[in-house]
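Removed: one protein chain of the complex. Kept in place: all other protein chains.
For chain A:
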Amino acid sequence: MAAVSGLMRRPLEQVSGLLRRRFHRTAPAALQVTVREAINQGMDEELERDEKVFLLGEEVAQYDGAYKVSRGLWKKYGDKRIIDTPISEMGFAGIAVGAAMAGLRPICEFMTFNFSMQAIDQVINSAAKTYYMSGGFQSVPIVFRGPNGASAGVAAQHSQCFAAWYGHCPGLKVVSPWNSEDAKGLIKSAIRDNNPVVVLENELMYGVPFEFPSEAQSKDFLIPIGKAKIERQGTHITVVSHSRPVGHCLEAATVLSKEGIECEVINMRTIRPMDIETIEASVMKTNHLITVEGGWPQFGVGAEICARIMEGPAFNFLDAPAVRVTGADVPMPYAKILEDNSVPQVKDIIFAIKKTLNI
């Protein structure tokens, strides 16, 4: 059909085409996958791959997930593998940890990480510390996942970032994906890891589509835990971030590029174990550093990065003190204008970069 209409429009070309039998190929539309779909895919693939993997949490089964992240999984795998729990975080987190100790591989969802505080004893004292306390005898192959940090208008009790709290504890691995590729690769690695892994997702990112590279479409696509990614190469300043703020950093970098400032944006991907080597190498190249996070400043992720930079070889390469861009040191307010100004915005990142570069 296309050939016929083509003949009408461009007869000369088509004649030569007919003579040479060329095949026309349209460029394939880039595969766009939202973060939500990526997590769903990752869990689906791991559930299929290993019988011992199962998901439990509030509303994960028949409701398809409070944020629809587990959509379709209950229909596919049934009651045994996708379990709706009562509202009993401490209880079901403990049950998940016990199941992991007995050899299963649970994915324990917290509807948001704010509710994980109810269960934090099970995460730290029963899960994180056990492998060490038992002298390597008892492993706990569990994943704790759910949305972390600020959302939109959900106010103080539903907006806390737990990266620093969980990142503090030996025995836990803590990851914080930004885009779809991160989300899929990290959840799969987390599920396959024999240690307790905390996966800090972000509710505002769930619906955001990203281009999915072809490697990410494989069922064995894994992103190694403990390795950061340089999202954007630069020469003037290192900008380190995790989760949603990575996007803001890239936006800031685009704006500053027009002014001749080239930012190197690092997506941490993992909070613990932190990939300080990638950050150090970058700082040794750019001589300037800022960190960007959604959580509170005191004892935060940025504070840890700054401390480690000071303790390592990169300190001598700094031309200015490192600056942290963080959430405001207040419980999250409700009014939009207050909320907007309580989280790092692109303008705050630009301001911090210029201040560090003394521009």
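The criterion applied here is as follows: a contact is a pair of C-beta atoms (placed from the backbone, for glycine too) under 8 Å apart; a residue touches a chain by one contact, two chains touch by 3 or more; residues count from 1.
The rule is simple: contacts and distances are computed from a predicted model.
Have a look at "60S ribosomal protein L18a", "Pyruvate dehydrogenase E1 component subunit alpha", "Coatomer subunit zeta" or "Superoxide dismutase" and point out the UniProt protein name belonging to the hidden chain.
Its record in UniProt gives the absent chain the protein name "Pyruvate dehydrogenase E1 component subunit alpha".
Among A:Gly136, A:Pro170 or A:Gly260, which residue is in contact with the omitted chain in the full complex?
A:Gly136
Please identify which residue in A:Met101, A:Met117 or A:Ala328 touches the non-displayed chain.
Result: among the candidates, A:Met101 touches the missing chain.
Out of A:Ala66, A:Met90 or A:Ile230, which is the one that touches the chain we can't see?
Of the listed residues, the one touching the omitted chain is A:Met90.
Which chain A residues touch the hidden chain?
For chain A, the residues touching the absent chain are 54, 80, 83, 85-86, 88, 90-104, 121-122, 125-126, 132-138.
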